[in-house]
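Shown here: the complex without one of its protein chains, the others still in place.
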Amino acid sequence: MRKRLLLAFVALAVALVSATAASARRSATTINLVAYSTPKPVLAQLISAWQATPDGKGVNFTQSYGASGSQTRAVLAGQPADVLFLSHGADMNSLADAGIVPSTWDKGKYNGIGANSVVAFLVREGNPKHIHTWNDLLQSGVQVVTPNPFTSGGAMWNILAAYGAQRKLGKTDKQATAFVQQLFTHVVSQDTSASNAANTFLSGKGDVLITYESEAYAGVAKGQGLHMVVPKQTLLVQLPLVASTKAPPEAQKFIDFVQSPAGQTILASNGYRPVDKSVLKDPALAKWRAAYNGGSRLIWTINDPIYGGWRQAFKTWFDPNSGRMVGIEHAVGGTTGG
Amino acid sequence: MRRYVPRFVALAYLTAVLLAPLTMVFWRTFQHGLAPVWGALSNPETVHAFKLTLIVTAIAVPVNTIFGVAVSLLIVRKRFPGKGVLNAFIDLPLALSPVVVGLSLYLLYGRNGWFGSWLLGHGIQVLFAWPAIVLATIFASVPFVAREVIPTLRELGDEQEQAASTLGASGWQTFRRITLPSIRWAVIYGVVLTTARSLGEYGAVAIVSGRIVGRTETATLRVDDSYQNFDLTGAYSISLVLAATAVVVLILMTVLKPKEQMA
Partner (left out) sequence: MAESHANPVALRLSRAAGTSERAGTALSLGLVSTFLTLIVILPIAALVWESKRDGAHAFWQVVSSPEAVSAFKLTIGAAAIVALVNAVLGTVTAWVLVRDDFRGKALVNSVIDLPFALPTIVAGLTLLALYGPRSPIGVNLAFTRTAICLALCFVTLPFVVRTVQPVLLELDTEMEQAAHSLGASGLVTFRRIVLPNLLPGILSGLVLALARAVGEIGAVVLISGNLPYRTEVSSVYVMGRIESGDPAGAAAVAVVLLATSFAILLGVGGLRFLVTRHERA
């Protein structure tokens, strides 16, 4: 019995070693793609489409999907990455600071962005609480679900949008910050990630989920039947797509393809607002054009002076010791909790 | 009457905390029929993930079993300084949340880690490859065999072993013929716990594996992938297979347990 066990272990060890050796033997160019979780289906389409072009023929991909922050930290710890598609610029800045992506990543074509989205609300079937604007979230009895901005980088967009909408409506910095604090008194669940927040909402908790449009469409595509409301004032969610400094030239070619009309069309038909707006003129995308152009009257970006870009916004709002959200969480929960 | 009270209490507790959830898992898996289940399980990425999980488990379980039995014998039968501290250290891995385990492995084997730069410089990939997955899995299931065997060893005296020793049996013979059979249930349950934990380990593996589709994704990472893509049936199906594997291991171990030695 023992001898057989020993043989089994030896066999396993040999299998493992040869498996790792085999994977090292692949010789064609391989691009290591590291992305956040939601775009897996659309990236699959983009990769196949590109591999059908002369530039992409014969190029292999390894793919890794996970939460944007986790992926960023993995790459910082040494995970090989040639193409990065993350959910916000603060993560890309961390990579730039470590020299993994160029510090000029946001100066390139379309400012290093692969696709856009907007902050939106998901409500129950029929919108029973009549939620259409940011102020509606503060109605008595409305329960809000939004991820915790400290555990979910993507959730930072939600808070910055809430603040920004008030500023755009003419409120001062102080008043807009007070709005965010008021909003958080309505929050009944601060999940650790956007997916968990969506799951909480789907489980029946809350009247409205703050998320972004592209996430909502991903859910709709899978038959979750959620009703989305895009508020009149909302923040543009810009999803950065950048090649690392040590990437092979094919990586940038892939990114060029994604930013080209062919790639942008694929993104647009999967719920992502294109950076190249001209593709929406395509009659095949008429339905999406109506969806993207309807609803919002005013959309601004992270570079608006009310934020001053990601570095400033992060420091002001989400610094773990001195950010405004620390004080807000304490004011909302600390006095009642124990 | 007295017999029924404990039975009722135990079954009520188990129903609420275990049996109802398990029934729910079953139901959610087959809610939409067999086709989506088969689709999820036969996906090549999932098949590869199952293989990886089994290999990792096949390494982690024997390693932790040998360690567990050895450390149990040391703690229960031998005297040495620092025994209490050693005993406490065995359980510590459980108190670390998976996020922290991942962080600690980054600190050790990451690009700027204690050993990371040296290892990477010599072409040895620990993180984002199978060694890190094995390390994280071993870490997560270290205490179980020891915690099973120690109380049983304490319960049994060592008279039989002493007798064997005076009769001239070597340490190994005594161990194989007397000690091991007497702790068989403890080892069995320890192995089953370790196996179940290794199969189901998710958090730390998610951080250190790199989650490379078709290469370093374990079955639990496939569950998460399904969940992220709103494929709950897929998530439940894979989980059910993992659960079934754990049950099979328990049944196998119970059936194959070493026979009690004749006096």
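Going in written order, the chains are labelled A and B, and every chain counts its residues from 1.
Methods note: a residue touches a chain if its C-beta (ideal position, glycine included) is under 8 Å from a C-beta of that chain, and two chains touch if they have at least 3 such contacts.
Just so it is clear, the structure is predicted and the values come from calculations on it, not from any experiment.
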Inset, instruction - Write out, one label after another, the shown chains that touch the chain missing from the document. - result: A, B
Inset, instruction - Could you tell which one of A:38, A:63, A:79 or A:94 touches the chain left off the display? - result: A:94
Inset, instruction - Among A:29, A:192 or A:260, single out the residue that touches the unshown chain. - result: A:192
Legend entry - Chain not shown, touching residues in chain A: 69, 73, 94, 148, 150-153, 187-192, 196, 199-200, 203-205, 318-321, 323, 326, 329-330, 333-334, 336-338
Inset, instruction - By the contact definition given up top, give the residues of chain B that touch the hidden chain. - result: 2-3, 6-7, 9-11, 13-14, 17-22, 24-25, 28, 63, 67, 70-71, 73-74, 78, 80, 84-101, 103-105, 107-108, 113-114, 135, 138-139, 142-144, 147-148, 150-152, 154-156, 165-166, 168, 170-171, 182-183, 185-186, 189, 192-193, 195-197, 199-200, 202-203, 219-220, 223-224, 227, 232, 235-236, 239, 242-243, 245-247, 250-251
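By definition in this document, only the chains that are shown with their structure count from here on.
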Inset, instruction - Could you tell me the distance, in whole angstrom, between the mean C-alpha positions of chain A and chain B? - result: 34
Legend entry - Of chain B, residues touching chain A in the complex: 55, 58-59, 62, 106, 110-113, 116, 120, 127-130, 206-207, 210-215, 225, 227-231
Inset, instruction - Over in the complex, which chain A residues touch chain B? Could you list them? - result: 5, 8-9, 12, 15-16, 20, 23, 32, 37-38, 40-41, 62-66, 70, 73-74, 76-80, 195, 199, 218-219, 222-224
